[in-house]
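FYI, not all chains are in this one, though none of them got moved.
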Amino acid sequence: MNLVWPDTAIEILLICVLALLARGLLKRLIKRWIERTAKRVEEPGGGLSSRAAAMIAQAGGLSVERQAHRTRTVGTMLGSLVDASLALIVVFMVLQALGVNIAPALASAGIGGIAIGFGAQSLVKDVISGLFLMMEDQFGVGDHVDIGTLNGTVQSLGLRATRIQDSNGEIWYVRNGEIVTLGNRTQGWSNANISIPVAYSEDPRQVISLLTEVCRGLAEEPEWAEQILEPPKVLGMSELAAGQANYLIVVKCPGDQQWAVEREIRARVMTAFQDAGIKAPLTLPAGPAS
Amino acid sequence: MNLVWPDTAIEILLICVLALLARGLLKRLIKRWIERTAKRVEEPGGGLSSRAAAMIAQAGGLSVERQAHRTRTVGTMLGSLVDASLALIVVFMVLQALGVNIAPALASAGIGGIAIGFGAQSLVKDVISGLFLMMEDQFGVGDHVDIGTLNGTVQSLGLRATRIQDSNGEIWYVRNGEIVTLGNRTQGWSNANISIPVAYSEDPRQVISLLTEVCRGLAEEPEWAEQILEPPKVLGMSELAAGQANYLIVVKCPGDQQWAVEREIRARVMTAFQDAGIKAPLTLPAGPAS
Amino acid sequence: MNLVWPDTAIEILLICVLALLARGLLKRLIKRWIERTAKRVEEPGGGLSSRAAAMIAQAGGLSVERQAHRTRTVGTMLGSLVDASLALIVVFMVLQALGVNIAPALASAGIGGIAIGFGAQSLVKDVISGLFLMMEDQFGVGDHVDIGTLNGTVQSLGLRATRIQDSNGEIWYVRNGEIVTLGNRTQGWSNANISIPVAYSEDPRQVISLLTEVCRGLAEEPEWAEQILEPPKVLGMSELAAGQANYLIVVKCPGDQQWAVEREIRARVMTAFQDAGIKAPLTLPAGPAS
Amino acid sequence: MNLVWPDTAIEILLICVLALLARGLLKRLIKRWIERTAKRVEEPGGGLSSRAAAMIAQAGGLSVERQAHRTRTVGTMLGSLVDASLALIVVFMVLQALGVNIAPALASAGIGGIAIGFGAQSLVKDVISGLFLMMEDQFGVGDHVDIGTLNGTVQSLGLRATRIQDSNGEIWYVRNGEIVTLGNRTQGWSNANISIPVAYSEDPRQVISLLTEVCRGLAEEPEWAEQILEPPKVLGMSELAAGQANYLIVVKCPGDQQWAVEREIRARVMTAFQDAGIKAPLTLPAGPAS
C-alpha cells in the first residue's frame, strides 16, 4: 500500500484508456464477423425449375427477416460478454495498481474454474453449438429437421437446448451440443420414392410404359400438380430377386410433403395393374405363400 | 506479521466493501436471469383445435404454479452458493492482509481439487444438468417422459437424479447428466397410428371408404370423442409388399392416451372387414402359411 | 528459520483456532445435509389401492431403520474425511510458520496427484457414486434391481462395488460408478403382461369376454388373490398381423412376483379356448406350417 | 549455500522425525484398512438348504486361507510404496535445507509426469483395479468367472492382468482395468433352465404332471442327487407361440455343474413324452415343415 500517487494515477488512467480501446476494437470485430456470416446462401435449392424455385424463394424471404432478428440477438449477447470480461480485468488491474493483493481471489477462482470446467464442459459445448446453429441459420422455428434418430418440427431454439415436436405430438428437448449432423427438410425438397414389386415373368417394357402413363396422368391433374416440383421419373428395374422384380418411381415434391403423393401413386398403380392383368409377385392361383 | 495498522485496516475495509458490492451485483444478476428463463413458452401445443387447446391449457395453469415453486428453489440455492464462495474469498484475503501465509492451504486445496475434479466430473455434470432441467421446465412430477430406452411417469426430480416409475411399476433412478434427449408426452399430444393389412387383390378405394366410415362412427360416439383431439385421418395405402397392402389411420389423442383408441379401431375395422367380405392377406381356404 | 517468537506463536494460535472453527462448521453442515437428504419419499407406490399400499408400507417401515443405519455410516465417514483434511492443512501451515520449507513435499505430492489422478478417476467416481447410492437410498440389501444387462438380488452394498446374485445363482460384482440407470423392482410393483395369440377369423368381442371371465375367476380365488394388487385388465386387441390377432392382459402384482400369475393365466386361457372352440393361429387340420 | 549450521541441523532433524511419524501413522492406517476389508462376507450363498450350505462352506474355508495370503501380499506392497514415497520427499527436503537448488529436477519430473500420465493412465487404472479385485476377493485362482463376452477358469491373478482359460482351452489375458462387471459362478450356485417345447393341442395339466414325475425320479437317484442342491421345480407354461407351448423346468445345481443335469432331464423328458404319446410341436404325419 505504498502508493506513489502520480505514478499510480497514470497507471490507472493507462489501464482505462487501453480497456476502452480494446472494447471498441472487439465490438467492431464482432459486428464485422456477424455481418460476414449473416449473408445467407442465395440459391437454396440449386437445380430446380423456376416454379419450384419461386415456391422456395418465399420461404427465403421469411428467412431473411428471421436472420435479422437473430443477428441482433447474437450481437447483443456477445457484446455483453465482452463488457463483462473487460470490467473484470479492469477491476483486477486497478486493485493491483492500488496495491491490494488479489492473488488469493485469483487462486480461488482458478481452483473453482478447474473443478467446474471438468463438469461443465458439456454446458459450454451446448452454448457454443447453439451460437453457431443460430449464426449459420441451420434451422428456424417451424422447420422440419432430422437429428439423429429424432425428427420433427422445431418449436423453439435456445442457446442450450432446442425444443422439437415429433409427428406423434411428443415434445422433445435436445441439447445443442448433441446435434452433430442435422438435416433440414424445409430448406430443400423431398423425393417420393415408390418401389413397385412385380412378378418375375412380366415384360419389363410393358410395366415401365404402364407406370409412366400412371405418373403422367397424376402430374397433369391440377390437384396433385401443386405438390409435385418436377415431372415424375420412372427409373426402371431397380432390383431382381428370386420370383420378383422391383420398379422404382421418383417424384420431386416440396419439403416433407411427399407422403400423400407416394400413397396416391401406389394406389393408382395397383388399380392399373389389375386392369392390365400384370401379376404381383407370388399370387399364384392355388398355392399358399408366406 | 509486520502489521502497519492503518494500512491493513483500510485494506480489510476495502475488501469487505468490495465483497458486499459483488454480492449485491451477483444476487441481482441471478434474480434477473431466473425471471428471464422462467417465462414459460405460451403456446404448448401449437396448431390444435380450440377444444384441445383448452384441455392442455389446464395443464399449463398447473405448470405455472409448479414453475413459481421451482424458481424459488433454484434462486435460494444459487444465492447460498454465492454467499459461500464470497465468504471463502474474503476469509482468504483478510488472512493475507493480516500477514498469515495461506499458500499451503491453497496448495492443498488445489491438489485436492485436481484429484477430485477428475473423479467428480460426472457429479458436477449431473447437478448442472439438473439445474437446467428445472430452469427450462422440461418436465415436472407426474409427467410421462421418454429418456433413451426408458419411459415412464416422473415421481420426483432431484438435482442429481430423477426418479421414474415405468408402466410395469418398476422404480428407476436416472442421473440427470445422462438425460441427453428427453421426450415429454404430457406437454404435447399423442398420435394413434393404426396399420391395417389387407389382401393385395382388394380395391383400394373401397377399403379406404370403409375405413373412413369406421373412424367417423367412432369419433361421433361421446364416449370416445373425449379421447380424440381431432377427427381421425385415413391416410391411404402406406406400403405395398408381396401379397398384401397396408393402410394407415392416424388419430390425434391427448398425451399418452392413444392406446385404447388404437385397440378399439383395430377391433372395429376387423368386424367391418368381415361384414364387407374384404379379405385379410393370406387367409386362403386350404393352404398352409408360415 | 528466523523465528520471532511472539509473532510465530500468535500465528500458530490463529491457525489452530481457525481450523477448529472450520471443523465445527463443516461437521454441522454435513449433519444438516444428511438430515435433509435422509427424509425418505413418503408415498413409495403412488396410486395403489389401500391393500397394496399396506403391503408396501411394511417394506417402508423396514427401510426407515435401514436408512438410519446408513446415515450414521455415511456421517462417520465424512467426518473422518474432514478431520484428516484439516489435520493435513494445519500441519503444513504450522511447519510454514516455523520456517520449514515445505515446497518440495508439496511439489512431490502435486506430481503424484496428477499421475494418480489420471489413473484413479474411475475409483473416485465409484466411491462418489456409492456415497450417493447410499444417501439417496436407491436400493438396499435384498432388493431386486435392474442394472443394465444384469438383474438380481443385492447381496451387499459397498462404497466401491455392489454384490448382486442373479436368478441363476451367479454372484456379480458391479462397480458403483458404472451404475448409470438403476431399476428397483422391490420399491414398486410388477405388471404381468400376457399376450394371447388368436386366429384372425375369431370374433374379438367373444375373445375379450372369455378372457375377462378367466381373469375374474383367477382373481377371486384366495390362493391367487394374494399375488394380485388390482383386478386384472383385459386391454383388447393389441396387434393385428397376417393371419393372427393378439390380445393383451395386464395384471398388477407385488414387485417381482408376476411370473407365476403369468404362467397360470396362460394355462387357463388355453384350456378355456379349447373348451370354447376358439382357434389358435395356423393350427389348420392338414396343412404344414413353419 | 549460506549454511547456518545449527539452524540447518535442527531443520533436518525435524524433517526426519516428521517423516518417521508419518511412516508409522500410514503403516498403521494400511494395516487397519486391510483388516477391515479382509473380513469376508459370512454367508456366501444365502437362502440355501443346509446340505448345499455345507458344500459351499468347504470352499469358504479354502477361501479364508487364500485371503490371508493375499492380504499379506497387498500389505507388503503398499508398505514399500509408502517407504519409497517418504524417502523421495525426505531426500528432496534435506537437499533443499542444505541449499541445493532442486527446482530443475522437480520441473523435469513434472514434465515427465504429465507426458507419461496421459499415456499411462490405463496402466495405473489396471493396477488400482487389480488391487481392489484382490482386496475385495472377487475371485481366486480356480474360480469360474464371467467377464463381458469371455468366461472361463482363472489361472493366475496379477496386479495388471488376469490369466483365464476358457472351456475350449484357449488362454486369455485380460487387463484388470477392463473388468467392469464380473460374475463368479463358483461363489454362488447355477440353475439348470430346461425349456420343453410341446404341441399347442396338448393338455397343460397332463404335461406338467409328467414333467414333475420325471424330475422327482431324477432327484431320487443317488448318482444325480449329488449334483442337485434343491428339488427341481416345474414352473409351468412359460411361453405361448403359434403352434407350440413351452414349459420351463429349473434345477438348482452347484456352481457351473448344471450342464449334465440339463442334458439328462432333456433326454428323459423326450423318452417319457414318446411313451405317453405327447406330441412335439409340428411333427404332423405327412406335412412339410421348415
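Points worth noting:
Note that the chains take the letters A, B, C and D in the order they are written out, and that residue 1 is the start of every chain.
The definition used in the following text is that a contact is a pair of C-beta atoms (placed from the backbone, for glycine too) under 8 Å apart; a residue touches a chain by one contact, two chains touch by 3 or more.
Fair warning: this is a prediction, and the values are worked out from it, not measured in the lab.
In this structure file the full complex is assembled from 7 copies of one chain, 4 of which are shown.
The rule is simple: only the chains that are shown with their structure count from here on.
For the touching copies subunit B and subunit C, the fraction of interface residue numbers used by both falls below half; the interface is of the different-residue type. Superposition of subunit C on subunit D using C-alpha atoms only gives a rotation of 50 degrees, nearest 5. For the pair subunit B and subunit D, the distance between C-alpha centroids works out to 39 Å. Each chain gets a centre from the mean of its Cα atoms; for subunit A and subunit D, those two points are 48 Å apart. Separation between the centroids of subunit B and subunit C, computed from CA atoms only, is 22 Å. Contact of a single residue of subunit A with at least two other chains is seen at positions 288, 290.
Only residues 4, 7, 10-11, 14-15, 41, 45-46, 85, 88-89, 92-93, 95-97, 102, 106, 109-110, 113-114, 116-118, 120-125, 127-128, 132, 136, 138, 146, 177, 180-185, 187-191, 193, 200-201, 203-205, 235-238, 240-243, 245, 252, 255, 282, 284, 287-290 of subunit B touch subunit A when the two sit together in their complex. On subunit A, the positions that touch subunit B within their shared complex are 1, 100-105, 107-108, 110-112, 114-120, 122-123, 148, 150, 155-156, 158, 160-161, 163, 165-175, 178, 195-197, 244, 259-260, 263-264, 266-267, 270-271, 274, 280-283, 286-290.
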